[in-house]
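Apart from one protein chain that is not included, each protein chain of the complex appears where it belongs.
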Amino acid sequence: MMNISLLNKKILKRIGLYILVILILLWTVLPLIWMFLSSIFPYKELISDRVDHWLPSKPTVRHYMSFFDPSKEISSRFLASLRNSMIVASTTTIVCLFFGSLAAYAIVRIEFKFKKAMVMSLMFVRMLPTITLIIPFFIIVNLIDTGLIALFGGNVHLYDSKPLLIILYISFTLGFVIWIMRGFFLTMPRDLEDAARIDGLSRLQTVFRIVLPLSSNGLIATGVLAFLLAWDEFILALIFSRSDAAETIPLFIAELGSQYIHDFTQISAAGVIACIPPFVLVLIFQKFIVSGLTMGSVKG
Amino acid sequence: MKKTLLMLTGIILLLALVSCGPKEAAGPAEAPAAEINVLYMAQAAYQPEDVAGWARLFTDVTGIKVNVDFVKYDEQHEKVVASAIAATPTYDVFSLDLIWTAEFASKGFCVPLDDKIAGFKDDIPAPIMDAFVYDGKTWAMPFLANFQLFFYNVNMIKRAGFPGARPKTLEEMVEMMKAMKKRGIVEYPWTDSWNQKEGLTCEYVWLTGAFGGDTFDENGKPIFNEGPGLKALEFMVMLLKEGLASPKSLTNDEPAARDDFIAGQAAFTSNWTFQYGSLDDPETSKIVGQAKMGLLPVSKDALGKYPNDTASVSGFQGAAILANSNNKEAAWKWLRFCTSPVLQRAYLTEMPVWTSVSTSAYAATMDPVMDIKSKQIANVHHRPRVPVYTETSSILQKYIHQALTMKMAPKEALDKAKAEIEAL
Partner (left out) sequence: MGSLMIYREMSTRKLLLVLILPAVIIIFLVIIGPIAFAFILSINQATPRLGGIDLKWRGLLNYIHFFFQDPQFWLSVRITMYFTIVSLAVELVLGTGIALVLNKNFWGRGFVRAVVLIPWAVPTVVNARLWEWIYAGSSFGALNGLLKVIGALPEAKNIVWLGFDVPFAGVPLLSEFFSWMGVSRALNMIILADTWKVTPLVVFLLLAGLQQIPESLYEVASIDGANAWRKFWSITYAYLKPVFLVILVLRTMELFRVFDIIYILMQYSIRVVGIYTYETGMKFLRFGKGSALSFLVAMFILAFTLLYIKLFYKEEI
């Protein structure tokens, strides 16, 4: 008797566990499924009572096609913003990874006078909201442009250009990268480096030949996180871009629809496409991302 | 190892530079002598494809290259300002919402056009032209004559036991709505765009007009906290309290209000001209053949005050030239082109700004409601013409919203709004 009730209890526990797992899955996945379904609804059907309209009776890929149809104005805007986002996010990531990891290494391994202040200001930079910088940025960019235009004529300017967005994105990504890489280097044993230096390698040689190759895991993790951060950015793009030259995908999606149109079929389709790069990164590099997150927070 | 790594980083940096470099640099090298940049609002009337088509035609005829950017209405103002405070503007021509006339004129952001338009301005109705006048000068060429109209579901009115005609007064409309609610024809007979955005100010301005007054006097002083202004807000609050207006109105913008109406979830609404196109569109509408567009009703106290007993709000757009533009001549040419009567004849779903077009026999055959539109546009009320309009309107929206969410009595809310606006 005793055994059976224990067994029952165990089975009940298992069932409870699986119910919880299913609930978690539903909570995670339902909104995304709804976004995908919305994107293949014809507009009129989407504007219907939900109770009996969960699936499109005539699914359509029209909304996706319109983004890739060269005769449509929206397509050129969409493709430009996708390209801009790719360029801005990957350039930001590469630059930050390069300078950020070197700086992080120096901060961890070398003693110097203002180290404490340096680490503290890094922490500060990591936590500072972008919103505090937009007004000064806005005016400084304006001043620089005035100078540039005086020197080179009207077509050379920072406003609404990808280089400007890259510079601004670096401003908030670099601190983040240094911070996470610092966490990584703190956990890295010194023995190998010391051995290399006894072998007669200079410090710089040690960095490039031993340290960086050994930190590929950390670099990948940090790189993915930095890319996601830049891909996600909205407010700076909102203020500093205005056209195909620099508009990014988050801005494109925020602007989709206008004063008179709220086409959630189209918005959902664009949303699905914008999710693909980060989803791919997250699914491929999941292990790295998790370790990167813990590096940046628990350790560092 | 070291060399490969250095090479690798070198290549990566080079790639980064190349990927963002030339596209920026390509611009100046091959730029033609005359090139202008234009900012338009993304909207229903003229689709980007249309405007791109005009631009190509214009370039072919004049040799002036035109780059057009479409920006969402909410971000348009700050893009214009960003352009104005630059040494060389990012835009030469921009679409100017009439509410910015005072601000941009007083700051000298755009150029007066009086000399240029003197020859043909008489062909544009006074209420439209007047909206772009500040300090005795005209600052923009009217481009789009938007204003609000009344939409009513004839089917629902008939089912409620009425003949099916348009209610002439607000009181008559309320009576119909109560009957509808009683018979369970529709849960909330009224829907509108009362979310805390510019649309709310517009709705409030026409309702104040419907009660026989204006929100601000001729000198730009707020007078909305008494008389018509107060009655208008009390009317809105009453609709919500009685369950006649949909609580969703408080979160609706104009397209969302339109969606409610064409889904058959409301019997009455006021909205901009664009909504007319959706009423009988089988792609989107569930009330095909059931609804009509007509003149907005007024309060019975205001009967006889206006011709045709109706009041509306203006949402005109003009095209203006930025004062720091280096291509003012080319800019004017484009402006003249894109606002020309010839072009407007091709888009009669929108109300043409030219009298010669709107009264033409062609327009009458193409647009059966042209008559209604002409009558309605003669009765528009403008939103306040003050240099700090953005803040003024924002304060108004904030306090009206407080009243609509029942957090403040209408009188208290409007008094506070007035005090805050006067303190600006």
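As written, the chain order gives the labels A and B, with residue 1 at the start of each chain.
By our rule, a contact is a pair of C-beta atoms (placed from the backbone, for glycine too) under 8 Å apart; a residue touches a chain by one contact, two chains touch by 3 or more.
All values reported here derive from a predicted model rather than from experimental measurement.
Chemist: Using the definition of touch stated at the top, determine which of B:N308, B:T359 or B:T405 touches the missing chain.
Modeler: Residue touching the absent chain, from the options given: B:T405.
Chemist: With the missing chain put back, which residues of chain B would touch it? List them for me.
Modeler: Contacting residues on chain B, toward the hidden partner: 74, 77-78, 81, 84-87, 107-109, 187, 195-197, 247-248, 250-251, 259-260, 263, 265, 323-324, 390-391, 394, 401, 405, 407.
Chemist: Please identify, in ascending order, the residues of chain A that touch the omitted chain?
Modeler: Touch set of chain A with respect to the missing chain: 14, 17-18, 20-21, 24-25, 27-29, 31-32, 34-35, 38, 46-51, 54, 99-100, 102-103, 105-107, 110, 112, 115-116, 118-125, 127-140, 142, 146, 167-168, 170-171, 174-175, 178, 202-204, 207, 228, 231-232, 234-235, 239, 249-251, 253-254, 256, 264, 267-268, 271, 274-275, 278-279, 281-283, 286, 289-290, 293-294, 297-298.
By definition in this document, only the chains that are shown with their structure count from here on.
Chemist: With touch defined as at the start, can you tell me which chain B residues reach chain A in the complex?
Modeler: Going by the criterion above, the answer is residues 1-2, 5-6, 9, 12-13, 16, 19-21, 23-24, 27-28, 31, 39, 41-44, 47-49, 52, 67, 69-73, 75, 78-79, 82, 85-88, 90, 253-256, 258-259, 262-263, 272, 274, 282-284, 326.
Chemist: Which residues of chain A touch chain B once you look at their complex with the stated criterion?
Modeler: Interface residues on the chain A side: 43-44, 47-48, 71-74, 77, 87-88, 90-91, 94-95, 98, 138, 142, 145-146, 149-150, 152-157, 159-163, 166, 205, 208-209, 212-213, 238-239, 242-243, 245, 255, 257-262.
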